[in-house]
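These notes are about the structure you will find just below.
Of the protein chains in this complex, one is absent; all others appear in place.
Note that the chains are named A, B and C in the order they appear, and that numbering of residues resets to 1 at the start of each chain.
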Amino acid sequence: MAVANKRLSDEEFGRQREEVLSMWHTGAQVDFDEAVEFNKTLPPAKNYARQLALAKETGAMLTRSDTGVPSVDEQTEYLKVLQEEGQCDLFGVIIDSLTRTHQYQAAEAAIEKSHRTGEWFLNGFPVVHYGVATTRKLTGAVGRPLQIRGVAPDWRLILEMGLASGFSASSGAGFISFSQFSKRVPLETTIRNYQYNYALMGRYEEAGVPMLPEISGGVGVLTPNSLLHAATVVDALVAAEQGVKNMSLMVHTQGNFVQDAAAMMALPQVCEEYLHQLGYDDVTLSVVATSWSGKFPEDPYEALAAICLGVVASVVGRVQVVHVKTMQEAVTIPGKEANAASLRAGKIVVNMVKDQSLELDHDAMDTEKRMQVAETKAIVDKVLEMGEGDIILGAVKATEVGVLDQVFATNQHVAGKVIGVRDLKGAVRYLDHGSLPFGTEILEFHREKISERESNRGGVVDYDTVVQDLFAISTGTLVQH
Amino acid sequence: MAVANKRLSDEEFGRQREEVLSMWHTGAQVDFDEAVEFNKTLPPAKNYARQLALAKETGAMLTRSDTGVPSVDEQTEYLKVLQEEGQCDLFGVIIDSLTRTHQYQAAEAAIEKSHRTGEWFLNGFPVVHYGVATTRKLTGAVGRPLQIRGVAPDWRLILEMGLASGFSASSGAGFISFSQFSKRVPLETTIRNYQYNYALMGRYEEAGVPMLPEISGGVGVLTPNSLLHAATVVDALVAAEQGVKNMSLMVHTQGNFVQDAAAMMALPQVCEEYLHQLGYDDVTLSVVATSWSGKFPEDPYEALAAICLGVVASVVGRVQVVHVKTMQEAVTIPGKEANAASLRAGKIVVNMVKDQSLELDHDAMDTEKRMQVAETKAIVDKVLEMGEGDIILGAVKATEVGVLDQVFATNQHVAGKVIGVRDLKGAVRYLDHGSLPFGTEILEFHREKISERESNRGGVVDYDTVVQDLFAISTGTLVQH
Amino acid sequence: MSGSEAPKGTLVTGLIGEDVHIAGIRILEHALRKAGFDVVALGAQVSQDEFVSAAVESRADAILVSSLSGHADALLPGLREKCDEAGLQGIRLYLGGQLMIGDSRWEDVEAKFKEAGVDAVYPPDVQVAQVVADLEADFAG
Partner (left out) sequence: MSGSEAPKGTLVTGLIGEDVHIAGIRILEHALRKAGFDVVALGAQVSQDEFVSAAVESRADAILVSSLSGHADALLPGLREKCDEAGLQGIRLYLGGQLMIGDSRWEDVEAKFKEAGVDAVYPPDVQVAQVVADLEADFAG
């Protein structure tokens, strides 16, 4: 059955729901009406969407830190430390990747082993395992909004469990979970699953509890922005159709201030346009910028410096949320103290840069924004055209022929023809644009930028340069000449 | 006897020299000719001026870290750790403030007590106490240039000792040591002492060993840049007359990127103009930017973030040297590991920002530069006028009437009428310009900027605001609204 | 396999378990191919069985297992035994990535996986060139 961008009927939703909640025994604990009532008892200060809408209004920039550990007591302790010592505004709780891939038994064994040995054998918080009552205790331990984090082709049970337990936002999206977090699952399947996720959020929304998806179009590993923007727009349109009214769009900082800040401005602009064009006029968009997402320097102080630079770009880009990784990112799942310390550093950068309303060279910013918008539109327009107006039908076809594509994808169905590389200033450009429907202006722009680096080094920029670029920052520089 | 800006005769220099070298018994160890020969045995990689000239040519940005501890073994260990673990390019060795104020006996007692107890009772390295042979072992322990650091009304013996011992640069200048590091000493006296210092460097230069003064016009505690620039130009002209051929001009970062970066560009430009105007055409100028120089946040990670932001501004300002303080600045004389860690963070920021040739909003930068240049010229022109072309005679008169002034000065002879305050974006403006010879354009510019902050807060900006501003950053923000 | 045109050896590569950190192994594959190896790239999320059957099918000389998610401890043990069962006695097993959660000492991590039958274990800061050089040395002649 072809998936189209149509609101799930109550019957279809109800049918899936039964299936979802029976995937693991704790699913039975979720009762939608009770969950809505529970969520209504929470103060607005704990609702993610409300806080982001407020931030957008007041110009505030909130910090978010993501953590995930297998023990619920320890996870609670983490959140408390982040709130108190890290002045953290928003909490992300990462779900372990065994749970995400439905390996509930293996996850349970790893939890048991973690408890027994006191060491950790699981890379996140297994929300499904703990269930509603226990997880509500966790979310009740802090006074600010929480997001349930992770990306997986089938995130439905995790989301049910999370939203019923006091989380009011969730990461993940259909295209990224297809292209970056699965291997053989077809796009139709992940999109169908995400229709469910968005529909669930939409139903909470209708019941008076705004729930927010944080939509990412891929990962920020040497990936040109428009590739990510286009996939983000696709998911935003899917979410809107299912009744989601508040969305956060993610930009992955990749090291060049102008490019990163421009991305934070271009993405909501172009997304807004498409929402409007397709008749979704009551959606509130916010932007979240992540920390550096490539390989980190091992040294924690170098890592912290790189994180701070990402925050600078994010404040220049006037986002609502700044995601702050930790100084131990290269090394391990971070300790809570290191996490809180990194957050404090991030916060003072937010304050210092925000206070001075820093602006970068306007010409450079304008060009960068203009190009990102043009590239994104070239892709999304083509997708809509291929779907005869239906973004999902279009996306499926576009993916087959590489009109939607990803760099370093994990899924075999992704064309994987696009290759990104840094230009002389460290901005990520298309070394190979694969089958993206770009006109000559766009292609020449990228070619030109890459050739600047070539002239500078007196040598060709090729896949070996891409390999060098993958180690950017971790080796101490952004661009190796 | 009025001091004029005239090259010290060999007789006068020789006379003073005898006096200087007999201030403490180790002075007798200094033999100029032998010291020149010794310096000539050192590789160019260890000569400060040569390395800075090279950096200017190639666009390199070097990092410098300042340390000063009472034990020579420990100081050696510090330098080695900074070189190896901190990738430090230039070393500053801070002389303790007892030695700087000629309290040699007290310093000796503190050294003895430090050695005996293993704790430190002295805030720097007492170079005079250790003498030439021992200090040469210290400077010989590292392979990069060293600067002897500190400011004092009478720095002559310290400088003699330092340059004879393998240091090839020195901090300090006549006006700052008068206004900020002494209480009753008149400007004539400090300038006369600095004429000697510059003359000593000039004589090394003539003998084939370039020696570099790093000239600062004051301290960066809530001080408008032009006030510092003007005093810097005064000392540069004094140094040039004594035969100094390489100078580094210091800019104190104070938190607003545009203002800080503009200062790094405006200062060498205006200084170059005056050197040229007065016939000193063969002087090579470089610029050094310091870390934040106000009160630091106590938290080491916040402090590190603030330091990193200063480095961003410094790289945008295209300086040759970035001075990197440490994450323990608020707390204590830093440990070597914390120092090396801060340097690594500073270095990665240099690399990441330099790689992308970051430029800020051109209009804002142009305005800021233009105003700083205009203000500085207004002051220096007036000083020259008052001295009938002689910068020293002028400076003495100008200081009396507050045409040269300082904020938070320590010397009773400083008018101290000028008050600085932050504007809405955190740039430091003249709240009170005292007796500075400013025209209406300048005054209106500052008034305008301050009134923006007033409108924003809906209240007056006055001395209470100055008090708030003194805690900027240490309380987590740059501007308190 | 000594002629200059013949492949230096056949290698099966992939990320074990649920792992999706694909960038590192992708560039290793590129470098190894360039150096003259035949590479059978299984990509992300490869099970032990998939590794083994791909190695059997391709008559591989070695299996290169990458693992970054921190679950190598749970996912790797047993692979050597499966190889033996499938008749791949003595096939060289290489392992690299960010193997364990928490800051265990590298020596302990290395020992743990060697005990599980891995021939060579690599930390995340290994250079691509180093991996290639080691493999060339191991398959010289």
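Assume a residue touches a chain if its C-beta (ideal position, glycine included) is under 8 Å from a C-beta of that chain, and two chains touch if they have at least 3 such contacts.
Bear in mind that the values here come from a model prediction, so they are computed numbers and not experimental data.
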| item | value |
| --- | --- |
| Neighbouring shown chains of the undisplayed chain, as defined at the top | B |
| Candidates B:Trp120, B:Tyr204, B:Tyr274 or B:Tyr301 - the one touching the absent chain | B:Trp120 |
| Residue among B:Thr134, B:Ser357, B:Thr410 or B:Gln480 that touches the chain left out of view | B:Thr410 |
| Residue of B:Ala207, B:Ala374 or B:Leu470 in touch with the missing chain, whole complex considered | B:Leu470 |
| Which residue of B:Asp10, B:Glu57, B:Glu298 or B:Glu444 touches the chain not shown here | B:Glu298 |
| Residue touching the undisplayed chain, where the options are B:Leu62, B:Leu98, B:Leu212 or B:Leu436 | B:Leu98 |
| Residue numbers in chain B that touch the chain omitted from display | 97-98, 100-101, 103, 106, 109-110, 119-123, 180-183, 221-222, 298, 330-333, 408-412, 463, 466-467, 470 |
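The criterion applied here is as follows: only the chains that are shown with their structure count from here on.
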| item | value |
| --- | --- |
| Chain A and chain B, separation of their C-alpha mean positions in angstrom | 46 |
| Between chain B and chain C, centroid-to-centroid distance (C-alpha), Å | 55 |
